[in-house]
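A single protein chain has been omitted from the complex, and every remaining protein chain is retained in its original position.
What follows is chain A.
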Amino acid sequence: MGETPPRSANAGTGGIRVAPGHGQPAGASARVAEAPVSTRTPGGGDLGGGGGLPRARAFGAERAFRGLTLAAGTAVLVIIAAIAVFLIAKAVPALRANTANFWTYEGWSPNDTAPEFGIGTLAFGTVLSSALALLIAVPVALGIALYLSHYAPRRLGTALGFLIDLLAAVPSVVFGLWGRDIFVNPVRDFSVWLNTYFGWIPIFGGDGPFGKSIMLGSLVLAIMVLPIITSLSREVFLQTPTANEEAALALGATRWEMIRTAVLPYGRPGIIAAVMLGLGRALGETIALAMTLGITFGISFNLIENGGNTIAANIANAFGEANDTGRGALIASGLVLFTITLIVNITARAIIYRRREFTESAA
């Protein structure tokens, strides 16, 4: 990078559409320069003022820098591919050694001489706890976001929004510790109460012990994803064009009608993005669930009895005493988790990318 290429040579190459985000090509002269520079001979071009342009160097700083950035960009694709390749490579031997059906067997004992392990219960627990967490968190988070953006006084809204952003940064292990030591008590009381009066509903049935249940795990998860969904959707709500809101109000809409007709439709892609990000975090959440769930194997819709397990929590819990096959089995389960989150993410991004063409939102 030490050398400085001839000024005039790169004045041309530099003009190629300056910033794609702004969509403003830097005038007609820049477009002319898009012609391959290397074909130009000194004084050979019939473009006015282009005479005397020296040849562009094949290996100048410009190319080197461009190649460097290209390599960095490619690295992202390489990393994603490498994740898939290495996980598959390590998972296959364990899957071969598995004497039970990986998809249907309910249990996890890959360290035995005849390894038996199945993903079914774990995948079920992962999906169930995440779905419950989102079911609880999304309405509340949207409520808070609306409160902060449209109900609270402006100053209070900004201050509280800042606070919510900070809460989104609190590590999950802290929520796990809190859930295990503190939150478990009210949840246990609530579970006992539910069991007493609503025990006839299967999901609240069982005869204990209660507490470290799917319900505790989902509630902790919900509290964790709440700040993320809130802060993202609040930002989207704040970006609603004031003109739209004022137009709705001027037509006689109440505040709620204004929100329903102007704010929510405008923010929909952003809300979807926020929810999907929350879902991604909930699916992959490890430590908080490893600390709050009762860790059992078995598919059960019972929400309040001790139990529940997820792919990620199982990896954290079982990793310590895993042997070679055990590690492979955990990696195989991680591969399943990776695939699930990848599908969720790609779907979410595809929705956002398609919507972005219609609404210029910040999603």
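One rule holds in what follows: contacts are C-beta pairs under 8 Å (C-beta built on N, C-alpha and C of every residue); 3 or more make two chains touch, one makes a residue touch a chain; residues count from 1.
By definition in this document, contacts and distances are computed from a predicted model.
The chain that is not shown carries the UniProt protein name "Phosphate transport system permease protein PstA", picked from "Phosphate transport system permease protein PstA", "Carbon monoxide dehydrogenase large chain", "Ring-1,2-phenylacetyl-CoA epoxidase subunit PaaC" or "YeeE/YedE thiosulfate transporter family protein". Within the complete assembly, A:Leu177 is the residue of A:Ala97, A:Leu177, A:Ile203 or A:Ile272 that touches the hidden chain.
Looking at chain A, the residues touching the absent chain are 1, 4-5, 7-8, 10-11, 13-16, 18-22, 24, 26, 61-62, 64-66, 68-77, 79-80, 82-83, 86-87, 89-90, 139-144, 146-148, 151, 162, 165-167, 169-178, 180-183, 186, 190, 193, 197, 223, 226-227, 230, 251-257, 259-261, 265, 276-277, 280, 283-287, 290-291, 312, 315-316, 319, 327, 330-331, 334, 337-338, 341-342, 344-346, 348-349, 353.
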